[in-house]
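The following block contains the structure, expressed as structure tokens.
A single protein chain has been removed from this complex, and every other one stays in its place.
Presenting chain A:
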């Protein structure tokens, strides 16, 4: 990811390069399809800055001529598209954060996957929900029933959920975990599409060797 991004900023006019927008769109698709929260994509901040710059350029070219007006319209259209991806990406993450707030709160490993703002959001959300539950009902319950953090009360991501994925490079025979702890071998070739347990391809997804669909 880092490598791609650096390459891209230096040679922007090469359309063969994968642009930030496309990379973010892939992150958005992966995020939408995975049952777990994926690491935060820092491209969000870069793109927000780029959007700012682009809108300044549009503003500057506003009263040029008919051609410039048309180009501005196209730029505006693209900005709207990028904003849609950004919003949907962040909203998808917020949805998962709200769902798993309690779990994230107790797992510091998850903090690394969230942005600073998301961590603040998660903590505030959990505190608010806890406070609300306490005020509305738990207050009057016996003390031993007031605990909200019992292990089986915490909603956590189900990593056994099925996902659809496409293999991006030949990975050969891979051992995946099947039902009841049995393992089975699957041959993952480039461009194959599979429906598998998320757990089975989690590590490949992290390395960018598969993408979710």
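Basically, a contact is a pair of C-beta atoms (placed from the backbone, for glycine too) under 8 Å apart; a residue touches a chain by one contact, two chains touch by 3 or more; residues count from 1.
One rule holds for everything that comes next: contacts and distances are computed from a predicted model.
In the listed set "Small ribosomal subunit protein mS29", "Glycosyl transferase family 28 C-terminal domain-containing protein", "Cytochrome b-c1 complex subunit 7" or "DNA replication complex GINS protein PSF2", the entry agreeing with the UniProt name of the missing subunit chain is "DNA replication complex GINS protein PSF2".
Checked against the hidden chain, the listed residues A:78, A:127, A:170 or A:207 yield one contact partner: A:78. Annotation for chain A: contacts to the undisplayed chain at residues 12-13, 15, 17, 19-22, 25, 29, 32-33, 35, 47, 50-51, 54, 57, 67, 70-71, 74-75, 77-79, 81-82, 84, 88, 91-92, 94-95, 97-98, 152, 160-164, 176, 178-180, 184, 186, 191-197, 200, 213.
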